[in-house]
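Below is one structure. I have some questions about it.
Complex shown without one protein chain; remaining protein chains in place.
== chain A ==
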Amino acid sequence: MKRHFRVWRGDASGGDLRDFDVEVNEGEVVLDIIHRLQATQAPDLACRWNCKAGKCGSCSMEINGKPRLGCMTRMSTFTDDETITVTPIRTFPVIRDLVTDVSFNYEKARETPAFAPPPGVAPGEYRMQQVDVERSQEFRKCIECFLCQNTCHVIRDHDENKPAFSGPRYFIRAAELDMHPLDDRSDRKEYAQASQGLGYCNITKCCTEVCPEHIKITDNAIIPMKERVVDRRYDPIVWLGRKIFRRDQLESADGAVPTVNPPMSSARLPEGPPVGPDGHMEIAELSAPTQGGLSPFGEDLSFPLPPEYVSYHHPERPSEA
């Protein structure tokens, strides 16, 4: 049975929606149809995909205007005569067809402070109770499809907010680490407020609506983080309690709050993949200098990374960090 599709084709210099009539069989998903288009009518249609099981987060696209994973959108959810429009995710620069440049997210990931190991506990000796780490574990389900980043109107409709706003994916990262029982940093709330742009969020919950992993981004991460910021910055009762009971001095006397925090991120900036003399990448990986997916951090990485590229700071040997 044939169904009508409209697929956006083009690159940064322009493009438009093209019409296709494609065969659709029972049990198929939108990504299957994109693959059939590649096999039959549009062999050079670009599309990122990997696992076809909703676990790799590669095939993010907008299907009938809704940010979805291509592999998790069943064709049976559409009526027989419905036209299905497939476009690339809107918030990020387009590379080609359905493939976008999501390096914004990698930049924000690098700016987010990493896990700070607890002092006096060697790696391998970390012990924690399930109830303590449970909340953080919800956020580990994230597959980094960036649909939440794409749908968030703060950057989707206002590109100028990108430098100041990290987006829902990095708010759950901040919440994950702030709620982590062994994380040693104490300035994550201040960081979320001052450097991640938590205040830009107006909790309209679109990130939660589109999350394919059903993470309760707004209720379990963003709002708790906002409340933690209120604890620190806006709550006069907390402030008064600290003054009366001298908790601020107690905390620093315990050594529980480190006075100097390590820097937020490493100095290395994201790099693009290698390009030919014309400034463009090779069209097929067979002729490219490296095979497989190109790393957003560049193809010339060798391991172990030089120390200045790593944002990990050993608690007892800060000089080596």
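In the analysis below, contacts are C-beta pairs under 8 Å (C-beta built on N, C-alpha and C of every residue); 3 or more make two chains touch, one makes a residue touch a chain; residues count from 1.
Quick note on the criterion: contacts and distances are computed from a predicted model.
In the listed set "Nitrogen fixation protein FixI", "Membrane protein", "L-serine deaminase" or "Fluoride-specific ion channel FluC", the entry agreeing with the UniProt name of the missing subunit chain is "Membrane protein".
The chain that is not drawn here is touched, among residues A:S58, A:T73, A:T87 or A:Q149, by A:T87. The missing chain, though absent from the display, is touched by one residue of A:I33, A:A116, A:I143 or A:C201; that residue is A:C201. When the omitted chain is restored, the residue from A:K2, A:H214 or A:H280 that touches it is A:H280. Hidden from this view is one chain, which touches chain A at 8, 10-17, 44, 46, 62, 64-67, 82, 85, 87-88, 90-96, 99-101, 103, 129, 131-132, 134, 151, 153-154, 156-158, 160-161, 179-181, 197, 199-206, 209-210, 219, 223-224, 226-231, 233-235, 270-273, 275-276, 278-283, 296.
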